[in-house]
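Removed from the display is one protein chain of the complex; every other protein chain stays in position.
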Amino acid sequence: MRPLSVVVRTGCDLFAWFLIVFGANVIIHGDVTPGGGFQGGAVAATFITLLLVAYGGKKVFSWVRPGIFNGMLIFGLMAFFLLGLMGFPNSFFYNFIAVPHEVVQATGHGVIPPSGTIALMDIAVGIEVAGALSIIVLSMFRGIRLFREGPMEEESGHDR
Amino acid sequence: MIGNAPFFVVGVLFLMGLVSLFLSKNLIKIAIAISIIGSAVNIFLVSLGYRAGGTIPVHFLAGEGSTMVLPTPQAMTLTAIVIALATTALLLSLIMLVWRHYGTLDIDEIRRLRG
Partner (left out) sequence: MNWNEHFPALLLIIPLFGAFLAPVCSLGGKMARNILLVAASFLTLVVAFLLWRSVLANGIQYYVMGGENFRLALPSGMALPVRIILEVDAFSAFMALCGSIAAFAGALFSVNYMNRFSGQSRFTSLYLLLATGMLGMMITGDLFNFFIFIEISSIASFGLIAFWRDKPSAIEASLKYTLVSQVGSMLILIAAGSLYGKYNALNMAAIGSSLTMGTMEKLALVFLVGSLAMKCGAFPMHMWLPDAYAEAPTGVTCLLVAVSQASLYGLMRVCFSIYGVAMGSTFVPWMIIIFGLASMFFGVSMAVVQHDIKRLMGYHSVSQVGYMLLGLGVGLLVLGDARGMADFGFTAIKGGVFHVFNYTMYKALLFLTAGALYYATGKKDLNEMGGLARRMPYTTFMFVIAAAAISGLPPFNGFVSKLLIYESSFAVHPSLAVVALLTSVLTLASFVKVFQTAFLGPEKNNLLHVQEVPPAMLLGMVVLTAAILGATLFPSWTLSNLVEPAARALVDQSGYIGAIVGGGM
């Protein structure tokens, strides 16, 4: 894909970063609002989509390496898993840093309730989803490029 | 009667999805039909949990309202959306590969596997 016009590119420059901020906001408040890891991660992943649309593949692939997103993916998954294992003497994913319901009620409304592992889990899932969706978008984009540019190339490693 | 309107919409959407799934020949349209069916199911789940005048089912955001909408169907819907996203991405990637191999998206011409 070729880069779009200068208007689009400037708009992208102005607003793209806010997507990440908004995504992070949704992720971090996932435990107490109707947001969460997946939603925030999906918002954050639109950043790379916007870059791809505005600047075209050649530039974006020179800016980012897909390995970074792979790292985010693995980090998120591992963090999720370790959080789950930390609850183990009781049960998988037991809310071990949560405050019981009675205490929350005694402190009254308006105080953000400490929701234990759910908040941490949301952050882990958010990182994972942002990485995974970016990978999906990048590899589908690469798939388009493969058949835009001339005849189909041989695939590697499949020796039949 | 008006309370049943969402379910009516669900039925119409679901039938639309099924009809276009069976009648359309283009793979992209079939993928869209599957997404429509998924959306119909999601609307079904959300409207199951709706209570008239209900508020957000978060303990400290609910305010003074006494009824809350049910949170479980909403959680189910979110999970279903996540799954639908994964399958849609996979389906579109498969369609891209089909286009690369066959050079067409017409399902009548994509039939190497027969009998």
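Order of writing sets the chain letters: A and B. Residues in each chain are counted from 1.
One rule holds in what follows: contacts are C-beta pairs under 8 Å (C-beta built on N, C-alpha and C of every residue); 3 or more make two chains touch, one makes a residue touch a chain.
What you are looking at is a predicted structure, and each value in this text was computed from that prediction instead of being measured.
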Provide the residue numbers of chain A that touch the chain removed from this figure.
-> 70, 73-74, 77-78, 81, 84-85, 87-95, 154-160
Those residues of chain B that touch the unshown chain are 18, 21, 27, 30, 34, 37-38, 41, 44-45, 48, 72-73, 76, 79-80, 83, 86-87, 90-91, 94-95, 97-98, 101-102, 110-113, 115
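One rule holds for everything that comes next: only the chains that are shown with their structure count from here on.
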How about chain A: which of its residues touch chain B in the complex?
-> 32-34, 36, 38-39, 42, 104, 109-113, 136, 139-140, 143-144, 146-147, 152
So, in the complex, the side of chain B touching chain A is made of residues 56, 58-61, 74, 78, 82, 85, 89, 92-93, 96-97, 99-100
